[in-house]
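Just one protein chain is left out here, and the rest sit where they should.
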Amino acid sequence: MFRFIVRRLLQLIPTLFGLSLLLFVWLHRLPGGPETAILGERSTPELRARIREEMGLDQPIWVQYGRFMKRVLSGDLGTSIGTKRPVTTEFLERFPGTVELTITALIIAVGIGIPLGYIAARRRGTWIDQLSVGGALLGICIPVFFLGYIVKEVLAVNFGWFPTTGRQDVTIDATRVTGFFVLDGLLTREWDAAADAIMHLILPGIVLASIPLASIVRITRASVLEVVQEDYVRTAEAKGLTEQTVRSRHILRNAMLPVATTIGLLTGSLLSGAVLTETVFAFSGIGAFIVEAIDRRDYPVLMGFIMIVAVIYVLVNLLVDLSYSLIDPRVRVR
Amino acid sequence: MRAPRLRAAFAVAAVASLVVAGCAESDRDDSGSGSDKTLVFGAAGDAKVLDPTFASDGETFRVLRQMYEGLVRSEEGGTKPVAGLAESWSSDAAGLVWTFKLRKGVKFHDGTDFNGEAVCVNFNRWYNAKGLMQSPDVTAYWQDIFGGFAKNESDKLPESLFKSCSAPDAGTAVITISRVTSKFPAALMLPAFSISSPEALKKYNADGLGGTADSVTYPEYATGHPVGTGPFKFVKWDTANKSVELERNDAYYGEKAKVKKLIFKTISDVNARKQALKNGEIQGYDLVDPADIPGLKSDGFNILPRPAFNVLYLAINQSGPGKAATSNVKVRQAIAHAINREAIVKAKYPDGSSVAINFQPPGLEGYNDGVTKYEYSTEKAKQLLAEAGVTNLKLKFHYPTEVTRPYMPAPKDIYELIAADLTKAGITTEAVPLKWNPDYLNAVQTGADHDLHLLGWTGDYGDAYNFIGTFFDRQKDEWGFNNPTLFEAFKKADSEPDATKRTAQYKEINKQVMDFLPGVPIAHGPPSLVFNKSVSGIKASPLTDERFVTAEVK
Amino acid sequence: MTLTGRKKEKIDRLGELAGAPEESGQSLLREAFKRLRRNPAAIAGAIILGLFVLIALFGPFLVPHDPVEPIGVDNGEVRSGQGIIPGISGEHWLGYDHQGRDEFSRMIVGARQTLWVGVVATFFGLAVGSLVGGLAGASYGLGGKWGRRLDGFLMRTVDILLAMPSLLLAVSIVAILGRSLLSVMIAVGMVSVPVFARLLRGSMIAQSSSDYVLAATALGVKRNKIALSHLLPNSLAPVLVQATLTLATAIIEAAGLSFLGLGNPDSAAPEWGVMLADAQGFLDVRPGLAIYPAVGIIITALGFTLLGEAMREALDPKLRK
């Protein structure tokens, strides 16, 4: 198990190296550099030239890459051109938001998707099946930014049940420990702060959940359809076990394997959705920050981000693989 | 079974939110008087830094203006320089030595005294900046107004306008500049020239920028310990939740703020700002979409339109791909005649907007009513084109996307209307839409691969040069023309110490510009703020210098 | 099965399932089609798509007004800067848009543009993805040691693409190529390249171990000939299913790009995604301007998705009982 993890992490190194080189060249090919972004309307050729010179952007690309790698290897991702704060600090501050949001969305999507997929499978071919699958598919067909607006308009502006923006009410004086607002609230026993952070997560969570929901329903349904035909389910029925036991212990536990894989594969699309969701909800997370960074040609932030995303992707899939061995004893990590 | 459980969950959540809301409510009630209210304002972008010296954008300025003051400030609701920390000022006959009489009994937030010494510490700090502090990215406004430093580390930096500062007594500061300019002292109203506490500058290592030029980090002063003299004090900058919190400075020398807490919360999406306002999460926001104004008004919100202190123009580059035609003034006139500016302003701008005939807003010194006006006439445009012998003219037309500027509420829409007008006059356009920053700005400000583009300017302070000088005082890629007569005229006007004469010269320049017609000024649009019913006492400023010190929350 | 291989299973599986040779490919397809015809979801999807394609093909010839001309601005009825956009009238069935153009005509013409963007983007993704996946699959299945290495390299590259959040990938592609209809199509198409590549490869690998390929190899048929004449055709069914599904995501993805200001800039060719993004500024004034294109997008995407899902299920031998 330990060796397996180490090996997987070692495999990451060449991937990261290749990715960084590729991206570095790619990003520096983008038209317009950070100098224009910094100067805006008041840019003059002289000022632009001075900034390029000072930032070393006029040097050959491999020299720039060398400098970048040297810094990265010493554990420094540099500072954001836009905010002048260390990239690591920015990430530590913004990733928690996205992680909280993504987890909320996954909880909602899994909480709705698995029962829905199960019911659809058990009532295969009936209207219930069509409706649950169709409903889940409808979710993925609504553009996220539009769904966000509608959900806010109805549940927040109209009914006043939820806040529409941010991660926490700005008038709450909350202590920050980890950067995960909900967790912080619980750790410091500031219950109102935690409750408020949760309230701020619900609407964006619902909106973001619309993306993985369809996949989860579909995979659960297909997987359950497959599993219910298995002999061991018949065995379980023959034992006279209650419906709940058959469902949870014998059907769902086996049907979860492909669902877990799907969730691992969904991290990419969840991050995409988070970009739009965070923008619509003025939610301080990594997605909206990165779109800004692309606009600003904030090279250090972009490089750092891609590196971290690659690491997260690998880690998530590692976790998924590890979770296999939890769900499925046949899988032994090698 | 599932449904009731879900409903129960909602109920719990709702109750939780009520409890939260209730707690917040009761906190406020406990403190009793109306002056203990909190005002939350929705900003369109994050503040970037808390040291005014390093600030260069409107969102940062808005926050700093509440905490800091400069020697000079803009008149409330206007653009003229009035007394700030200096009660009065005067210059010698040559216009080079300026004596500022300072306000007495002013203290910084850290309890230290404000005096002539403090003023000089600040100016000398800027002037003697070294290393990274000379980066144009770091001290943008100093370099814009004062040019260079005591020791320029780049040969591209000009000589500094600032020469020296002395404090003959606690209530006086004398600043000597190296040449006469119309910018001084009006430019001192820019928040970038706010006075910080010398004590705090030292304590929090304000000049200690870290890293290298491509990886600058701000020192502690700029990230968490701003100390000024303003009506609000800094509390915290919650970058993780995109908000800056200030509180009332109870030791303020003037009329004290009416709200206890002032919070700026960043919401970049304009629809999200609107929904947050309607949902009561913020009490006001900036950059209202003009189309939303009637709706917000009828919902009972207060709209505060700012006087239009800006201009949108259509630039006609004379060195672009279509230079054969565009370098001919008749073609430029044809373009001006072809555009139905009245219709554009009527359709796309809010009430209170006007068609621009100068490259500067009316009401500012040097504005000239008597310039050539180029009325809308497709016929005339066709005729001028014929006279110029130009047929089948095709021009590259750049316009920005994903941006609303105070002078340009909907660039794409305006582009479409102008393009339709030009088509009617027989000029076809090739659309080049680009993302505002950096793609668009990069494309239209550098190189020569652009014919027409939309751009504008919002004034930094009350000075004509800040508009027309910024546009036309030398040869620029944006316009692609070389007009030495015009450039000379600017130099002359800028160094004219006598205000009346200077105004006359600017008037003349405006006429010259409109005859030369490097582009077509289109509109002056008033950007608006909105507040909910409970907020009063804020006056809109053309320079976005709204003062929350007077704000009251019911 | 090795662990590392598992995560790709989801995409590969569809390929392997449908690609697994049956007793007779003909009857498999016919049977699938029969099942498809009995599935109400498939019928609903097909009807939606049929209508959509009809409108896209013939609508532009039947519109009552020029979709580009700012009629309402010229006659002064539309003053969107002051929140005045007249709604439904006898003359303008869905009212004006914010630029004084006839919304109904724009919706109709927009259908064609929307379909066009979806089709070209999907085709791009399909073409590039199939090329990469086909090459990888063929080299894996037939090429020995070097073939496996080439396959490994191609698939690593695809994995990296798969790891990138798709929208950010699209955003940066548009940033490099500049904003145009073509770059939107390429950006949206690029996102689906890894999906198609994995799919085709998985399906081809399943095929290559099948009896008829072994037989062909034994008979001495050349490798590339096998790849072209046997592997590819038999791997196409799952790819077609995926293409149907991708059409839906392409349309939605294009709308997302428009929202971020990177959509098709040419206003002469109205497209639903762009119309929806443009309407964001007038949600309070005339919510209809957002709702019409949004409903258009949703229904169309749903149509493609329903049909695609039904096809996927019909072709899945595991779900046939």
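Note that the chains are named A, B and C in the order they appear, and that numbering of residues resets to 1 at the start of each chain.
Definition applied: a residue touches a chain if its C-beta (ideal position, glycine included) is under 8 Å from a C-beta of that chain, and two chains touch if they have at least 3 such contacts.
Going forward, contacts and distances are computed from a predicted model.
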The complex's invisible chain, by UniProt name, from "Heme exporter protein D", "Ferredoxin", "2-polyprenylphenol hydroxylase" or "Dipeptide/oligopeptide/nickel ABC transporter ATP-binding protein": "Dipeptide/oligopeptide/nickel ABC transporter ATP-binding protein"
Sole contact to the chain not displayed, among A:R94, A:H200, A:H250 or A:R297: A:H250
Subunit A residues touching the omitted chain (full complex): 230-232, 234-243, 245, 249-250, 253-254, 327-330
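To be clear about the criterion, only the chains that are shown with their structure count from here on.
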Chain of greatest Cα-centre distance to subunit B: C
Chain with minimal offset from the mean of all protein Cα atoms: A
Comparison of A-C and A-B (more C-beta pairs in contact): A-B
Distance between the centres, which are taken as Cα means, of subunit C and subunit B, whole angstrom: 44
Whole-Å gap separating subunit A and subunit B, where each centre is the average of the chain's CA atoms: 36
Distance from subunit C to subunit A - Cα centre to Cα centre, in angstrom: 23
Subunit B: positions in contact with at least two other chains: 271, 435, 439
For subunit A, residues contacting two or more additional chains: 31, 149, 279
For the subunit B and subunit A complex, residues of the former touching the latter: 2, 10, 13-14, 16-17, 19-20, 23-24, 38, 40, 46, 48-49, 57, 135-137, 140, 143-144, 154, 156, 211, 213-218, 223, 238-243, 245, 261, 263, 265-269, 271-273, 275-276, 278-282, 435-439, 441-443, 445-446, 455, 457, 470, 476-477
In the complex with subunit B, residue positions of subunit A that touch it: 31-51, 54-57, 71, 78-79, 81-86, 93-94, 96-97, 115, 149, 152-153, 156-157, 160-172, 176, 179, 181, 192, 195-196, 198-199, 202, 279-282, 284, 288, 295-297, 300
Residues on subunit B engaged by subunit C in the complex (per definition of touch): 270-271, 274, 289-295, 343, 345-351, 353, 401-402, 409-410, 412-413, 416-417, 420, 431, 433-435, 439
